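Every protein chain except one is present and positioned as in the full complex.
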Amino acid sequence: MAKIDLHGVFPPITTPFVNGKVAYDKLAFNVEKWSQTGLKGFVVLGSNGEYVSLSEEEKRTVVDTVVQSAGDEMLIIAGTGCESTAETLRLTEDCAKLGAHAALVVTPHYYAGRMGEAALKKHYSEVAGHSPIPILVYNVPKFTHINLAADFVARLSEHPNIVGIKDSSGNVIQLGELLNAVAKDFNVMVGTAGVLFGGLTLGCAGGVLALSNVAPEHCVKIYNLVKQGDFEAARDLQLKILPINQAVTAVYGVPGLKAAMDMLGYFGGDPRLPLMPCSEQERSELKKILQRADLWD
Amino acid sequence: MAKIDLHGVFPPITTPFVNGKVAYDKLAFNVEKWSQTGLKGFVVLGSNGEYVSLSEEEKRTVVDTVVQSAGDEMLIIAGTGCESTAETLRLTEDCAKLGAHAALVVTPHYYAGRMGEAALKKHYSEVAGHSPIPILVYNVPKFTHINLAADFVARLSEHPNIVGIKDSSGNVIQLGELLNAVAKDFNVMVGTAGVLFGGLTLGCAGGVLALSNVAPEHCVKIYNLVKQGDFEAARDLQLKILPINQAVTAVYGVPGLKAAMDMLGYFGGDPRLPLMPCSEQERSELKKILQRADLWD
Amino acid sequence: MAKIDLHGVFPPITTPFVNGKVAYDKLAFNVEKWSQTGLKGFVVLGSNGEYVSLSEEEKRTVVDTVVQSAGDEMLIIAGTGCESTAETLRLTEDCAKLGAHAALVVTPHYYAGRMGEAALKKHYSEVAGHSPIPILVYNVPKFTHINLAADFVARLSEHPNIVGIKDSSGNVIQLGELLNAVAKDFNVMVGTAGVLFGGLTLGCAGGVLALSNVAPEHCVKIYNLVKQGDFEAARDLQLKILPINQAVTAVYGVPGLKAAMDMLGYFGGDPRLPLMPCSEQERSELKKILQRADLWD
Partner (left out) sequence: MAKIDLHGVFPPITTPFVNGKVAYDKLAFNVEKWSQTGLKGFVVLGSNGEYVSLSEEEKRTVVDTVVQSAGDEMLIIAGTGCESTAETLRLTEDCAKLGAHAALVVTPHYYAGRMGEAALKKHYSEVAGHSPIPILVYNVPKFTHINLAADFVARLSEHPNIVGIKDSSGNVIQLGELLNAVAKDFNVMVGTAGVLFGGLTLGCAGGVLALSNVAPEHCVKIYNLVKQGDFEAARDLQLKILPINQAVTAVYGVPGLKAAMDMLGYFGGDPRLPLMPCSEQERSELKKILQRADLWD
C-alpha cells in the first residue's frame, strides 16, 4: 500500500495569542488567508506553533480550529510529540479524531543521553503501531540536540505507518543520504526554507517551512519552478528569500516570525512568555530585511 | 528577612511506576525509608523524577503523596518548571497549596536560542513575584543545553523570593563563582554528588543529589564530615562514591538509578517509555560497581 | 582588476609517504595521472595533504614537486596557513617563489577563543597585503572549530588580494549567504563533494574536493553537467557519489582517502602517525562502498 503523498509546501503555523490566551479567531483568519496561496496543507503544533507552551486542551482546540477553517483539500498534520510515549500516543489519537490526516512526532529529547536508537525505535514503533493516522518523524536538532542519522530513519521507514520525515537540520548532505536510503513513497520533507531549492533539486517531496507562514507564495513558487525544471529561476528566488528565512528562524526565532506576519497582513502577535516579543529595534531590522527582498514596502 | 535555610542533603526522588502507572504506595514506601537516613528533605518532580513524562494531575498527586508520607521536619521542594511562564506559575501555586515548602524551577529551554538573560530574568521574576513559596533556580545544562552564569544568578538572587540554586553543571569553578557572587543566605546547592565534597568545602549550603536516592547515608556522612572539619575522611568517602555516582547519572541515567534502588532495598522499577529499563548486562555492570564500593553484596 | 578565476574542480591532494618519508616520486606519479582527468589544478598542503605533519622543508619540496609535475595549464594553490601570521606569510612567499599561483590560508585556530573578527581580519589582511600571490580563505570548522560567517567573509573579500574561499562547512545555507554577500569575481569554492551539486547550482565557482583525489572524473562530470544545465543527470551522479564521499571524509578521513586511492590506481599509502592506516576491516567496508558506486570491481 502506497504511503500518503505529501508533495508540496506546508507552513508549520504559529499559534496566535491575545492577552496570553489562544486567539482561535485569529488562527482561523490566518488559515483562510494562507489557503489562497497554493499551500498543500498545514502543520499544526510544531515548534513554530509553540506546542511546548500549550496545554493538552489548547492543543486539541487548535487542531479542531484548523481542521474547521481549512478547505477540504488541505492536508492537516498535527504535531503530537511529547516526552512520554504514552502521552504522545494519546494526543495522536485525539488529533486523529479531530480530523488530522497525519501526525508529526518530534524525537523525545529531555533525556537525550539515553535516547539511543533502541529507545527511539521503540518510541516510534509504539506510536506508529497504534496510531489511526500516519506518522512523520520530526528531526530538529536545533531544538532537541539529537540528530537522526539517515540509516536509522531508513529503518524506521520500513514501518508501514511511518510515512515521512521533516528534517530541519538544514543539512543537504543528510537530505541526500535520506533520499538514497528510503523508498520512493517515503516523504522526505525539507524542514527549513534555507535549503528548499537544495532539497527539492535532490528529490525531496516538499517542504515544511517556517518561512511559508510569511511568504507562502514565494515558497510555493520555488516548489513549482523546480517541478517545472526551471532551476535558474528557482535558484534566484532561493537566494532572494535566504536573508528573510535566516531572520525569521535562526536570528529572531518565533518572535521574529510573528512580527513579520504582522507586517505582512497576517495576525502574528506576541509569543507566550518566556519567549519575548521582538524589540522595536529587532522589528526595525526585520522590516529592512523584508524590504530588501521586496516583501514589504 | 533571611531566606529559607536549605543546609543539608536532599534526594531528587524518582517516581515509581507499575505497569506504566504512578505507584503512589511505592513512593510512600521509599519516602518513609529515606526519612530514616538523615536527609534534610526531598526534591519532588526533578529530572530524576521524570517530571517531563508526568501529567499535571500526576504531578499534583505525587507532591501530595510525598507531603503526606514525609515527617513534618522534612522540607519538600517541588519541581514546577514548565516551558511557559504561566504554566510554571500555575503548577507552583498548586504545589504550594499541597504543602511544598519551596519550588525548583528549571530554565525553560526548548527555544534555547531565545532564552537570553532578559527572557530568563522575566521568567524567574514573574514566577518568584507571584509564588506563595520561595523559588530555587535549577541549572542543569546536561538536559537544558543552557548554562546560567554566576553573575546572572547573582542578579536573580536579589529577588527576595529567589532563595537558592541547584547547580548541576558539575563545575566547581562555577560553584566558586556563585559563592563569590551571592549573599550568605542564598542557598547554593551542589547538584551532583560528583562534586559534593568539592562544593561543600568551598562553602555550598548542601546538595540535591541523585545519588542520595540510593546511598543517602553516604551523602549525609560526607556532608557531616565536612561540617565537622574532617576533610580527609570526607575526601576518602567522596572518592569511593564517585564510580557509583557516575554510573547512576552520566552512564545509565534514570534507568540506572532505578535499577540501583531495586538492588538496595528501595522500589526502583521501570522508567516510563521512551526511557528504557536497564538491560541485564547494564544491571550486571551496575551490580559490580555497587559491590566494589561496598554498597551491595 | 578582476580576481583570478578558479572555476573548476581541484583536489586537495594527499601527500604520499613511504617508510614515514615523503615519497616525491609517488606524488609526481599521482599528479601526472590526475592531470588527465579534466581537473583545473591542485591544492597542495591542505588538510588532506597532512600539512600539519610536514616540516617547512618538506612543504616546500612538495610544492616544488607538484609545480614541476603538473602541466603548465594547471593552477597550483598552496596551503600556507600556520598558527602565526609571520610564519604564514613566510611560507606564502616561499610557495610563490616555487611557482604556486595562489595560497589557501586556513584560519588560525589553537586559540579559538581569541580568534574574533578583529584578530582574523588582521591576520588575513597582513598576509594578503604582503603576499605576492592571491589568497583564498580556508574555512574548515570540522578541523578548526571556528566558522567564518558570510558577512565577515564579505568584508575580507573587499581586499583586492583576497580572491576566494574554500568553504568546507558542508552548509549550503552558508554557501548561499556567501554568494549573496560577495562580488561576482570572488571565488566561492565548495569545500566538500557532499554539497558539490548543491553549491554549483547555487552559483559557486567550483570545488576543492577530497573526493576528487579518488574520483576526479565524477566530480568534473558533475561540474560540467551543471554548467551545461543538465541538472537531473548531475543530481543523479551527486546521489551516487555521496556514500563514497562520506566514507573518504567523515567516516574514515585521510586514511580512508589514501586506502581508496590505492584501490583505484593512485598511490595512497599510509598516513603519518598518529594518523593510523585503515584496518583490514575498514578497507573491506570501503571496497564495498566503492563497488556499490561502480568505482571499483
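When the chains are written out, they are named A, B and C in that same order, and each has its own residue count from 1.
In this text, a contact is a pair of C-beta atoms (placed from the backbone, for glycine too) under 8 Å apart; a residue touches a chain by one contact, two chains touch by 3 or more.
Here the structure is a predicted model, which is why all the values come from computation and not from measurement.
Engineer: For the full complex, can you list every visible chain touched by the one that's not shown?
Structural biologist: B, C
Engineer: Out of B:86, B:112, B:179 or B:263, which touches the unshown chain?
Structural biologist: Answering carefully, the residue with contact to the hidden chain is B:179.
Engineer: Kindly state which of the options C:4, C:23, C:52 or C:149 is in contact with the chain not pictured.
Structural biologist: Among C:4, C:23, C:52 or C:149, only C:52 touches the chain that is not shown.
Engineer: With the full complex in mind, choose from C:3, C:26, C:40 or C:123 the residue touching the hidden chain.
Structural biologist: Checking each option in C:3, C:26, C:40 or C:123, the one touching the absent chain turns out to be C:123.
Engineer: Could I get the residues of chain C that touch the absent chain, sorted low to high?
Structural biologist: 20, 47, 52-53, 55, 83-87, 108, 110-115, 118-120, 122-123, 126, 142-143, 145, 250, 253-255, 272-276
Engineer: Residue-wise, where is chain B in contact with the chain that is not depicted?
Structural biologist: Residues of chain B in contact with the hidden chain: 170-173, 176-177, 179-180, 192, 194-195, 197-198, 201-203, 229, 231, 235, 238-239, 242-243, 246.
As a working rule, only the chains that are shown with their structure count from here on.
Engineer: Specify the chain with the shortest distance from its C-alpha centroid to the centroid of every protein C-alpha atom present.
Structural biologist: Per-chain C-alpha centroids ranked by distance to the global centroid put A first.
Engineer: Taking each chain's centre as the mean of its Cα atoms, which chain lies farthest from chain C?
Structural biologist: Comparing chain centres, B lies farthest from chain C.
Engineer: Could you give the separation in Å between the centres of chain A and chain C, each centre being the mean of its C-alpha atoms?
Structural biologist: 36
Engineer: Residues of chain B that contact two or more other chains, please.
Structural biologist: none
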